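To start, I am sharing the structure in question, which I have written as structure tokens.
Only one protein chain is missing; all other protein chains are in place.
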């Protein structure tokens, strides 16, 4: 229950327009993309206008779940501000994941940070990233290596 | 004692350059002003350059303790941010106090807020305004009516 | 400066909205671009005026309209930010480098008093010398003492502006209040009451400006910018800014007088030639003082001017037809551009029930922290 007495949903997406709904079965949740019918570019999330050409002729679609690692880095220090990742901090990979839909998505990349390599195959993983102040499960996403456990 | 083991002074001025030192006997503390030898203007606090003409030919002096109220208002709501005045909040006067040194100083004005009037005679009062995080007494100032208690 | 015109205007209503600043900013910008009959891709440079928004807000808002590599930056000069951003666009056009620019103002502010640490020193905040309305109120008290201005006259300004706001769909408050209601509303800082003061809020307004040559090719309904001036208060000329002390020996002309004088000089006209005014009524007293400072009446005669009814919409020098800041609220970065939106609408004859009949010239005026003042004079 929220302060004003209304029921809050048990789960919310880390950014509302990034993930398909419902959020009950996380295995079925997909990333949402927007494809511009004008210039053909696809970008992450639901958008009213194309970030490339500015057209409003946009189509919302589910993005593919399989991709490859285009580039990455290892974050070796706890990010500043309201970081809600594991505590104590653990170094993690972030990278640009190339999807078959013609875009590269910036995301957490799961796998041994010392063994990461450009080009490895990845699969979307949707999971409860943290719990917010209102006690709701906040659903985030990452890409996990499929070639090595 | 501060965190690094050094002795902190028991008292500090609310702004270092506003008040004469030492701060032991508050009755002897005066407001500090800067007089420009170039244009003759005097302003509050110690200044390296004249806020009027920009000259660096400045002389630091004690300001007079007696003045008159040039204008004022009554602050009826608790000021926002890190206000350190009385808690619970009490409405107070602030005003521009004209001093014989040729300037008007913005200051708290003590007296019955419903009876305040432009032109009333005032005298400087230096007092411990609040205690800071380090436990030091922070010395501030106000002007109090001398015609009515 | 008669070589630069306003070709398009856009606005997102001022108020409080469950939208991001990017959303409201982009809406106003898109509207101004459409109104000018051009496209985002035609714009050669863009300025965002803002005070409280985070860094690179201009780029973040305007990317929503599509990709471009034009220079976009954020401009800040407290309440005068919008005038300063407009001035940069005018300078860019007059330099000959570009001939079509977008000027956007956007703000999204927390409720209640503004964060004092933005403009006040820590010791002023600790002692409570950090409320903008207290500075305005001290001016009001002195004016009443010197010139006999009354609380009733101050309330009349608020009464007029609230009445005007009823017809302005872009205002936050659109309700008429009786004189009694206004004077019985709680005192904020004596002598100013709650219904006589403006609130910070959210909003956006935008203009497309062009060189006269470019505008001639594009058609549309251009409004000429006759002057756009920004000045800072000189020493001891204003006590609105968070100063510690002021001179008791000199009293130079205040920032509004100084800025308006320069603007009149550049435009080659005087207050008597201007048909409508939008001015910085952060509080109702302030409007009375501005009457005097922009030359609508003599020193100390502001109270009599509001009594006369001449600053009503149907008077001969209408002021704050929009309802002013008291009714619109003050989304700081958007404020001056919102005033310009109003004046351009008036000069185009598009203002419906609040239209000043036959208005051909208009002035927009803002004044705020640090003694920042901007005045823009426009004509058709």
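The letters A, B and C name the chains in turn, as written, and every chain counts its residues from 1.
Basically, a contact is a pair of C-beta atoms (placed from the backbone, for glycine too) under 8 Å apart; a residue touches a chain by one contact, two chains touch by 3 or more.
Note that this is a predicted model, so its numbers are computed, not measured.
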| item | value |
| --- | --- |
| Visible contact partners (per top-of-document touch definition) of the missing chain | A, B, C |
| Selected from C:233, C:248, C:296 or C:378 as touching the chain missing from the view | C:233 |
| Hidden-chain contact residue, picked from the options A:29, A:58 or A:105 | A:105 |
| Touch residues of subunit C, complete complex, unshown partner | 51-52, 54-56, 58-60, 66-78, 81, 84, 87-88, 90-92, 94-97, 117-119, 229-235, 255, 258, 369-372 |
| Touching residues (missing chain, whole complex) on subunit A | 14-15, 18, 33, 40-41, 43-45, 51-52, 70-77, 79-85, 92, 94-96, 98-99, 102-108, 118, 129-130, 138, 140 |
| Interface with the undisplayed chain - residues on subunit B | 48-55 |
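Methods note: only the chains that are shown with their structure count from here on.
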| item | value |
| --- | --- |
| Most distant chain from subunit B, judged by the mean position of its C-alpha atoms | A |
| Separation of mean Cα positions, subunit C and subunit A [Å, integer] | 42 |
| Whole-Å gap between the CA centroids of subunit A and subunit B | 55 |
| Subunit B and subunit C, separation of their C-alpha mean positions in angstrom | 34 |
| Per-residue overlap in subunit B, given as positions that touch at least 2 other chains | none |
